[in-house]
Structure formats: structure tokens, C-alpha cells
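Yeah, one chain of the complex is gone here, protein chain that is, but the others are all in their spots.
Letters A and B name the chains as they come in the text, with residue numbers starting at 1 for each one.
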Amino acid sequence: MKLIVNGRDEILDREMTILEFLQTKGIDPSVVVVEYNLDIADREKWGEITLKDSDKLEILQFVGGG
Amino acid sequence: MNDKLIIGGKEITNRFFTGTGKHPNNAIIPQIVEEAKIEVITVALRRVDLTSPQENILNYIPKDCILLPNTSGARNAEEAVRIAKLARACGCGNWVKIEVISDNKYLLPDNYETVKAAEILVKEGFVVLPYVSPDLMVAKALEDAGAAAVMPLGAPIGTNRGLQTKELIRILIDEIKLPIIVDAGIGRPSEAAEAMEMGAAAVLANTAVATARDPVAMAKAFSMAVEAGRKAYMAGLGPVRKEAEASSPLTGFLD
Partner (left out) sequence: MDFLTLLSPQAANYLEAMAQKAHRLTVQHFGRTVLLFTPMYLSNYCGNQCVYCSFSSNHRLVRKKLTLDEVEEEAKSIAATGLRHILILTGESQKHSPVSYIEDCVKVLKKYFDSISIEIYPLTTEDYTRLVKAGVDGLTIYQEVYNEETYDQLHPRGPKKNYRFRLDAPERGCRAKMRGVNIGALLGLEDYRKEAFFTGLHASYLQNKYMDTEISVSIPRIRPNIGGFTPKFSVPDRSLVQIILAFRLFMPRMGITLSTRERAELRNNLVRLGITKMSAGVSTEVGGHTIKNSTGTGQFEISDNRSVAEIKEMLLQMGYQPVFKDWHQLNGERAGEQLL
């Protein structure tokens, strides 16, 4: 199954939720925000949304800026 | 004297705002906030690097700071709106500094797209602080749109060239009822003080602090300069005489 995450192809070898995906990537879910297929995904739903082939994910976080 | 700046219902005492970009390391940020008593601080939103996740900048910002996420990276109104909504979804408040830049040479804000973004974001319930080139008609449009402040640039971003747009900013201060927060280009505390003496409501400087040899000391110097400038403004500057009072009487006919 192939996703597009932050503009890049990402191959998944099994089905998983957004939350599981973040965990496998070592990302602390509490510090990011996720856009799922161009809509902001509610934090509470991350454990319920199962990723499908060709889904688009944007995972963002605050960084330094002026 | 109670001289608080009120934006989006929040009372702000320190009228010097700073940012979290370009610092040598993040650990310096809490020191800056503490030493310079920073109350409003900017952050940006970026994609997480999946190969090597970065530190969370929020860990370095004390919880009582007002977080002002910018929409940097946006090239038009639509992108700015998208970034603002994502920033709000992070759960750190509803303030946003609209920053739309479609010019890579001078990095000047796109006023037209900024007004469009402000109109949308105000309706969506954001506390909107748009970063613009100082233009009176644009500032009026932002006022009409319901922006919480207007943030005109003193000089192009990151140039440390000071209050190059002084005359235009003075017009905004005279004509616009919203707080005018001078943002970008301010290179030294004396320039921040000058903006405040003119009646600016606050000053935001990031590069000047982050690129100083001692950012903590520089942030403190800026806070002091901004406070001094504000006090001078409130005290009412004495008149500057251009010429000696004139010659032949104009009201002699009344005698």
C-alpha cells in the first residue's frame, strides 16, 4: 500500500491507523497536527482512521519562526 | 499607570514581541523569555521530517506566553488560511500572524492576498494580526475586515535596516484605530524606541535578537528600549521648533 506523506511516497506493509503510523515513525502525537486528504483530522479520531492506498497525509509541527 | 496593550481580549504589558527563528539553539529561548519578560512570541509551522524528527519548539516556550503562529510559507490567501487552521488545530490558541509572501527576492508581503486571508480568518474566529507593507488603504481594509492589529514592516524581513518606512507607518498610526505593531527590519533597540515614540503599539523583532552575539542580553535591551519609547510617547514629546515665530502680524486688523 502506498501513501503520500508530506509530499513523498511512503510504502506501508500492513494496514494501520494514523496514530499507529505516527508511532512507527517515532513521532510524538501530542506535538503534531495532521491533515488527512486535505482536511484537518481531529486528534481524537487518529486512532480510528485507517489509512488506505493513495491517501495523502500532511504531518506538521511548530518550529522556530519570526 | 495602567498602560496595557489589549489584543484579542488579552492584556499585554511587555510591548516587545520576539520570535523563535534563527536562534543558535532552542535552549536559549526560555532564557530570553525569562530575562526580557517576553509575553508574545512567534512560531512557524512546518512539515515534520520523517527521517529525523526535530525537537518540539513548544517545549522551550513557557506556558504563559501568548503563542503567535505565523503563516510563513504561504504564497497566497488560500495557503495562509490552510496554515492558520492547522496551527489552531495544534491547540495553542487562535492567534495568527498572517504572512503571505509571493516574492522571493525582497520577501515583501503580498498585501492583496493578505487582506483576502484576513477577511476569511476573522470570520473563522481567529485573532488576526496581518503582516503588511505599510499602506493606508490596505490597513483600512484590514480594519474593516476585523483584524486585531496591523503589523507594518520597518524594512524587508531580516535586513536589520531599521525604520525605513517611518513616514508611512506614521500615517497608519494617525489614521488607523487598531494597534500598529512594527514588525520586520528593526535592527537595533534605538529603532524600536523610535517606533514606540511615534505611537506604535508594539514592536516585533526576531532576527536582531537571534543574530546578536548575546541574544538574551539583546532581547532585554529591546524590551527596555520599547518600554522607554512607550513612556516617551505617553509623556508627550516636547515641540521641535522649525523656525523662529514669524514676522508681520496677521491679526492686526482685529485691534
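A few remarks follow.
The working rule: a contact is a pair of C-beta atoms (placed from the backbone, for glycine too) under 8 Å apart; a residue touches a chain by one contact, two chains touch by 3 or more.
All values derive from a computational prediction rather than experimental measurement.
Among the displayed chains, contact with the absent chain in the complete complex occurs for B.
Checked against the hidden chain, the listed residues B:D3, B:D49 or B:E175 yield one contact partner: B:E175. Across the entire complex, the residue among B:G9, B:P24, B:G125 or B:P249 in touch with the chain not shown is B:P249.
Listed by residue number, the positions of chain B touching the unshown chain are 136, 140, 175, 245-246, 249-251, 253-254.
Keep in mind that, in the parts below, only the chains that are shown with their structure count from here on.
One inter-chain figure worth recording: chain A and chain B are separated by 33 Å, centre to centre, where each centre is the mean of the chain's CA atoms. Residues 18-23, 26, 29, 42-48, 50, 53-54, 56-58, 67, 69-70, 72, 85-87, 89-92, 157-158, 184, 204, 206-207, 210 of chain B touch chain A in their complex.
Those residues of chain A that touch chain B in the shared complex are 5-8, 10, 25-28, 31-33, 35, 40, 43, 58-66.
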